[in-house]
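Here the complex is missing one protein chain, while the rest keep their positions.
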Amino acid sequence: MSNTKTFVYINRKAPYGTVYALESLEVVLIGAAFEQNVKLVFMDDGVFQLTNAQDPEGIGMKNFSKTYAALGDYDINQIYIDQQSLDDRGLTIDDLQALVYEDEDDDWNEKSSIHLVNREQLSDIIDSADVLLNF
Amino acid sequence: MSNTKTFVYINRKAPYGTVYALESLEVVLIGAAFEQNVKLVFMDDGVFQLTNAQDPEGIGMKNFSKTYAALGDYDINQIYIDQQSLDDRGLTIDDLQALVYEDEDDDWNEKSSIHLVNREQLSDIIDSADVLLNF
Amino acid sequence: MSTLHTVNKSAFERNSLESCLSVCKADASVLLIEDAVVSALQGTSVSDQIKQATDKGIKVFALGEDIKARGLSEKPLMDQITLVDYSGFVKLTTENDRVQNWL
Amino acid sequence: MSTLHTVNKSAFERNSLESCLSVCKADASVLLIEDAVVSALQGTSVSDQIKQATDKGIKVFALGEDIKARGLSEKPLMDQITLVDYSGFVKLTTENDRVQNWL
Amino acid sequence: MKFTIQVNTGPYTHQASDSAYQFTRAAIDAGHDIHRIFFYHDGVNNATEYSVPPQDDRNLQQLWSSLAAEHNLDMIVCVAAAQRRGILDEGESKKNGKSGVNIAPGFQISGLGQLIEGGVQSDRLVVFGD
Partner (left out) sequence: MKFTIQVNTGPYTHQASDSAYQFTRAAIDAGHDIHRIFFYHDGVNNATEYSVPPQDDRNLQQLWSSLAAEHNLDMIVCVAAAQRRGILDEGESKKNGKSGVNIAPGFQISGLGQLIEGGVQSDRLVVFGD
């Protein structure tokens, strides 16, 4: 385990307006092969990355939002969403995708990967990181 | 005069952090040859473009701020600075370069090109434009 | 002699909508495009800013294609905001006398 | 186990300094670089935000080279802010345990 | 009406280049005249013929080049911005001793004066950028 580090991805931008959401997801998926301890944070406009019913056909782009649902299969199940960012934007957790994983330690029961957090908890998550990636 | 239009340049970014200030100035200087009616607005972080004593040697860039002093020679003498942007940033007009021109209609007396304006005056300037360029 | 203002950045992230509204005349139109469309949702921390503008007579629009892309087409938008598509965007640029793009 | 936060955008233009300070622990350090250095001036609309942070124990630094570039080296900076150069920047990254870059 | 469109960002990173493309198409569909499309700042990167986006993604350079061919559009890449960012036509490549040429069909390198001229000649200037 000496080479296992905690990677924290901080996602702060809305999708489609910039490529960061998409290129962050590409890093997360590639990174999964390295079997590190991975946490994903969505805060500020980053919470829009997880909205239901994205449909960018009218702006000529492809919809990559379905890929988030696959994160659980890659053992990425520590997903933290900043409650205040939702509140400021008139969103609730029901506006976002329900991301789940199957818990191998609990008879493969399906569990939610999503944790709603406040800013104090976010600062704990940041301080738990060995490596912080920002998008 | 049928082909004379009013060009208003709105400068809203600090210099050096992005190239927009420099590339805006390049447009203004090239544009001078077209003998249009030109107005320059500095608002938001754009007011930092005109600070005295810029010295970007330590960040490896060249100092282009001296070029603003040449605007008067290109008959560009309608320069509007947003007072509220200065106030918000702890700046006064004395922190900025004194930009002047020689008034050919008044025995070539040297006059200030700079006008401090409020937001209401800014909206008049925007509405006086045929063409708005944003940097 | 009215002006169309476009804003393309989220008002939660940048000051461009605020700066735009501070210099809008009562006959101006404001069009939210790209990431700025997120500012059109009801009940956000920037709703009051937009309401104050529309109370003054300023018309505020949002680009439907960008709303839809971001998965917000079923969320209620502010009553004060009118949806347009790209052809409506083009029409707004012709119905006003000039375009001010807040980048 | 402290964190160094870097902020590179003007707090007058973006929300990144505000977001940063909202998740800073009392032992954190914040370094203002690039356009963010303009937030270090005295008597601005963001000075209170920075003062509240330093009152909590957070240390705030600004990169001298970027201050100088923008013509602000003779303007008074907030007393709470310490100037560093690039070698000081490197030192801050080693004295803290990790770096969080607010982009 | 006569439009000049200014594009300030490269493809993919910011949506501005996509927005400019969609707007231009809609303006053409509405019967308007596109006097010029001017690529400035990172916008010059729309003109690189070397880009190879994923198969299932849009190819902005090709979209621009096709639109230009179809509607005989005047697409100008600012020479100073192009030099800084590595967009070369035959002449610039030879002049600077570079090994290749990467400007795509339909794009032409010219000066900033073309932007001002676009503003003078057009009824509307619409700018897309970061």
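All chains are identified by letter, namely A, B, C, D and E, in their written order; residue positions are counted from 1 within each chain.
We take it that a contact is a pair of C-beta atoms (placed from the backbone, for glycine too) under 8 Å apart; a residue touches a chain by one contact, two chains touch by 3 or more.
All values reported here derive from a predicted model rather than from experimental measurement.
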**Study point:** Where the missing chain makes contact, among the chains that are shown
**Key:** A, B, D, E
Exercise for review: Looking beyond the chains shown, say which of D:A11, D:I33 or D:V46 touches the absent one.
Suggested key: D:I33
Study note, to complete from the structure: Considering the complete complex, of E:P53, E:G91 or E:G111, the missing chain is touched by E:P53
Point to revise | Candidates E:T4, E:S19, E:N45 or E:S122 - the one touching the absent chain | key: E:N45
Revision key, fill the gap. Contact residues on subunit B toward the hidden chain run 16-19, 59-62
**Study point:** Absent-chain interface as seen on subunit A, which is shown
**Key:** 3, 5, 7, 19-20, 23, 26-27, 30-31, 33-34, 36, 130-134
Check your understanding: Contacts of subunit D with the missing chain: which residues?
Key -> 6, 8, 33-35, 65, 86-87, 89-91, 93-94, 98-99, 101, 103
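One rule holds for everything that comes next: only the chains that are shown with their structure count from here on.
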Check your understanding: Could you give the fewest steps needed to travel from subunit D to subunit E through chains in contact?
Key -> 2
Check your understanding: From the C-alpha centre of subunit B to that of subunit C, how far is it in Å?
Key -> 27
Revision key, fill the gap. Subunit B touches at least 2 other chains through residues 44, 130-132, 134
**Study point:** Numbers and ranges of subunit E residues touching at least 2 other chains
**Key:** 15, 19, 22, 125, 127, 129
